[in-house]
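Complex shown without one protein chain; remaining protein chains in place.
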Amino acid sequence: MRRAVSAFDWRLLVRRLPVGVAVGTTVFALVWVLFWAPSTNFGPAIHSPANFLITLLNGLTLAALMFIVASGFSLIFGLMRVVNMAHGSFLLLGGYIAYEVQQSMTNGGGLTVFSSQVNAWDWLVPAIVAAAAIGGIGLVTQQVFLRWNMGQDLRQALITIAISVIIADQVVAHFPLESSIEKGSAVNTSWPGAIDRLVNLHIAGVQYSVARLTMLGLGVAVGIALWLWLYRTKTGMVIRAGVDDRQMTSALGVNIQVTFAIAFVVGASLAALGGAVFTSYAGVNPTTDGQWLLNSLVVVIVGGLGSIFGTVAGALLYALVYNFSISYLPTTGGDCCGQYSPVLTFVLLALVLAFRPQGLFGRPA
Amino acid sequence: MTEAAAHAESAEPILRLRGVGRRFGGLHAVSDVDLDVIPGERRAILGPNGAGKTTLFNVVAGDLPVTSGRIELFGRDVTREPARQRAKLGLARSYQQSRLFLGLSVEDNIFLAIVGVGRGHLRPVVLPRKDAELRARAREAARRAAIDGRLGDVVGALAHGEHRQVALAMALAAEPKLLMLDEPASGLSRGERQLLTELLLALDADITLILIEHDMDIALRVAERVTMMHEGRVIVEGTPAEIRANQLVHDLYLGSHYGSEPEGGASG
Amino acid sequence: MSPFAWHPRPMSEKNLVELVIGVTLLLFLAVFPVFGVGYWVSFVLTQTFLIGIAAASLVFLTAYGGMVSLAQTALYGISAFALGNMVTKGAVKGLHLGLDPWLAVVLAIAITTAIGLVFGAVASRSAGIYFLMITLTYAVIAFTFFGQVTQVSGFSGIAGIADRTPALVGDPVTQPNRLYYIALVTALVVYFAIRHVVRTPFGISLQGVRDDPVRMGSLGYNVALHRTLAFTFAAFIASLAGVLYGWWNGVIAPDNVGLGATVDLLIVAVIGGLGRVEGAWLGAFAFVVINNYVRDVSVPVLGGSFNTVIGLIFLAIVIVSPSGLMGLWDRLWDAAGYREGSGPRAAAAAGTAGPQA
Partner (left out) sequence: MGRLRGRRWRILLPFAAMAIVAAAIAASSLAAHSASVIRLAIMSDCKGAFGGAYELDIGGAEAALAQYAHGKPVSSKKPSAGMTGITIAGHPVKIVGYGCGNDTVPVAISETKRLMEQLKADIMIGPLSGDEAVTIAHYAQKHPTKTFIIGTAGSQDPTLQIAPKNMFRYHGDGAQWNAGTGILAYKKLGWRKAAIIMDDYSFGWTSAAGLIADFCGAGGKIVKRVFPPLNTTDYAPYVQQLPAPSKVDGYFWVVGGTGTGPSLKAYESAYGKVDPKKFVGNLFFFFQSGFADVAPRLIGAYYGGFGNAPGLKTAGAKQYEATMKKWFGPAGFNVTDSFVYNYFNAAHALVIGLTKSGGALGASLNASLPRSIKAGYQVSNGGQVKLDSNRQAIADQYPQQIVKGPDGKPAAKIVGYVPGVDQSFGGFFKKTSPPPGRSQPPCVKHKFPWAGHIKAVQNGVITKKTIG
């Protein structure tokens, strides 16, 4: 801005207010967590660095999982403007498929196997099978239900809602397979024995789960792979161009339909991969689909739809706020305040959207 | 009154730009524009595609914020005012591609233009007498733009030329002090152009008019002064005769092809 | 162009037929309790009226404001929670303030409308799919708030609302006809209020905002304010549905405003048709009836419960007629008769694109 502000310009102040509030809040939160935090579970980080580190790592590892799932959602939205409301159902079905495959690879059905009986292949093969199967379902969904109505945002969202209702009911009707009558039970898979242990980080004496660190690694790996794919290959370039301007890309003679199909398959497979991870990390049950649809929505809304960096930012913000607010809100008796963390998390998200409707890294609508 | 006399009087300008610039990333769509338009003046802004004319309109109307400079409207600094405040002061504009409310009828479109500069935007009841008066004004504006035959039709169903007429009716209906028209003739047939020219010439003398137009016949017939833009800057300003005679203008513009210009920013 | 536009036309043959159908239906509904089946009065139709009101608030925002809101369920829930907290007394959950029933109704509506104003103001800068998203966040905030803040609810929700109704309403269990008529009249009032508002300067400007917000700014309108007030008006309508729901159901719980319920209301509006306000009640009726009467239908090959059936029906509707049952009616009309001379009907029937796609 070339011209200096001569007089006190209150409108400028109002426009800058969000930034000021954001900076102020962040600084306050940092100071609170690091040095102050009275009547909280752990007290400030300088008094209890171990708990601070664990909270941080919990946040980062959860963010990694959220990124894996939400990046698929974001990819599909960014390219096709399809709000895939069946994303959570894809994750759920992927989780059950991974469970069934691991069961059949280890003791041939029955209750959960111990991680000591599980090697790396017993984990990887189920994840790959789940990703492939859901990729296939994604392809069918896209070709049959979404190909012919591109551009009709709302209609496509509604179609995927209907599909999610059907998938959720089908999962409850048929899974787990070995159970004759108690369908719809919660199931989980085991991490490979090699990573299902704690490791000493040699920082503040913290012991941390290797499985969770692996999850973090997997998230980073997915992120790098996506980045390489989108920024270093021809398909990726077409997809990015498509995100920028669908008509123009189409006009350039690229077969955009093939690109759409590829992106949808990859997006759905990422949901299933996330499902396979989540099944080992927590387990899936018939309410998981709604949870993860919501998680994915929140991450991409906050980060900005269709942006891979936005998805990273959204996942980090959501997971860190979630973790830190649970641990660092004051607890003044039974009815306050740690349990308000979910409310607080979502209020924060609404505020982010109020000031940046397009999300942190999104382009204006 | 002649153009020269009008300028010699040098009334307080109705619009004054000083050092106005607008950047899109690294692209300078408009840079360092100074402009004075006095009350009652007819001004044409000419220039080849991408000269920054529409962007200039957008920053003057407030649809885009400036990245530098200062805009005064009716003697008041409006650089930081939103578009709606400038409209309230008496500025009306049209768009290169007509921006109409396609889901509403012709009459409702014009009605909105009238209510917009007046009061009662938020009135949630129908006041029969008040609304009848406003609608009578809307119909009158429609008549002046010769679109009163389609008052009840949904704008989405009209032809392109009729869209232009509705846009003009809306601009007139607001009873602006400053009217800015962005290529009102583009896409019109010869007959429609003739009609348009007559409409513009018959415009109330109190209304100040700024016109972007590719059709030189219309522009030079209607305008008293012409501003030439090129690559975001004002290069020449003068009467139509002076412009016709200017070699630079010939090189840059009159020799080049005519056509619509896809410019950056919120032009469409 | 928004495809949800209401196209004003002079009284056509179709309008006349619709008017006749509407009046006949209304007369039928007015006398229905006299000979009707109790369950249809107390459950199916009363529920249709009140869900229809909530759906109408969504249709209003979509059709005239271009805003697809997922917060309407949350707002009607907030109204019912407010009513429950204020009206109940004794050893029940919540604040059980035991206020006068009418006062509680007024306060519930006022609180909900005020919250709608705040929600609307925050969301007013968003449009299209972003607006959908931010209103979804509101829905989740409402759900987590009522689930976690046990002072005003907790997961069991608030019961006993129906025990403390105004004398006019009476006991909805023993006198279901009263609530039936109150809901019917409220629905009618809401319907005509919406029909009226969209013809006022506010309503016409709102449609202008729907079609081209930037242009509205340059005409002198405060777009954000229009959006905010439209949202507030819709919150007011939703709050009426919430009060009726509180009386009708007696219980309000966080799951009433959960993701499932939020999506259900969207489904209701879509089944009816997002382009016309009448569709809200048509969709509500279809939804309630389907939910109640497809229990014993089973799907060959796939298996699964009636939820699969509901999913398939919904899928079919969205695919066959994106503008819902009302859209189907429009198309049937066009297909059944002679073509009328001119008119933009083709544009209206062209299909449902997204809000500002």
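All chains are identified by letter, namely A, B and C, in their written order; residue positions are counted from 1 within each chain.
In this text, contacts are C-beta pairs under 8 Å (C-beta built on N, C-alpha and C of every residue); 3 or more make two chains touch, one makes a residue touch a chain.
Fair warning: this is a prediction, and the values are worked out from it, not measured in the lab.
Student: Which of the chains on display does the removed chain touch in the whole complex?
Tutor: Counted over the whole complex, the chain not pictured touches A, C.
Student: Taking the full complex into account, find the residue in C:A54, C:L219 or C:A253 that is in contact with the omitted chain.
Tutor: C:A253
Student: Which one, A:A186, A:L201 or A:M237, makes contact with the chain that was left out?
Tutor: A:A186
Student: Which residue among A:T106, A:T259, A:S327 or A:Q358 touches the omitted chain?
Tutor: Per the contact definition at the top, the residue touching the missing chain is A:S327.
Student: Just the residue numbers, please: which parts of chain C touch the chain that's not shown?
Tutor: 13, 16-17, 20-21, 36-40, 42-43, 91, 144, 147-148, 150, 154-157, 159-160, 162-163, 171, 173, 249-251, 253, 255-256, 258, 261, 291-293, 295, 305-307, 332-333, 336-338
Student: Can you list, in ascending order, the chain A residues touching the missing chain?
Tutor: So the residues of chain A touching the unseen chain are 41, 51, 54-55, 58, 62, 110-114, 172, 179-188, 196-198, 207, 209, 211-212, 281-283, 285-287, 291-292, 295, 322-323, 326-327, 333-335, 338-339, 342.
What we mean here is this: only the chains that are shown with their structure count from here on.
Student: Using the mean of all protein Cα atoms as the middle point, what chain has its own Cα mean nearest that point?
Tutor: C
Student: Just the number, please: Cα centre separation of chain A and chain B in whole Å.
Tutor: Each chain's C-alpha centroid was found; their separation is 49 Å.
Student: Hey, how far is the Cα centre of chain A from the one of chain C, in Å?
Tutor: Each chain reduced to its C-alpha mean, chain A and chain C end up 31 Å apart.
Student: Would you tell me which residues of chain A are touching chain C in their complex?
Tutor: Residues 81, 83, 85, 145, 149, 151-159, 161-163, 165-166, 168-170, 172-174, 290, 293-294, 297-298, 301, 305, 335, 339-340, 342-343, 346-347, 349-351, 353-354, 357-359, 365.
Student: In the complex formed with chain B, which residues of chain C make contact?
Tutor: Chain C residues touching chain B: 1-2, 4-10, 196-197, 199-205, 207-208, 210-212, 214-223, 225-226, 229, 233, 343-344, 347.
Student: Could you pull out which chain B residues touch chain C in their complex?
Tutor: Residues 61-63, 82-84, 86-88, 92-93, 95, 99-105, 108-109, 111-113, 115-117, 120-126, 131, 152-154, 156-157, 170, 174, 266.
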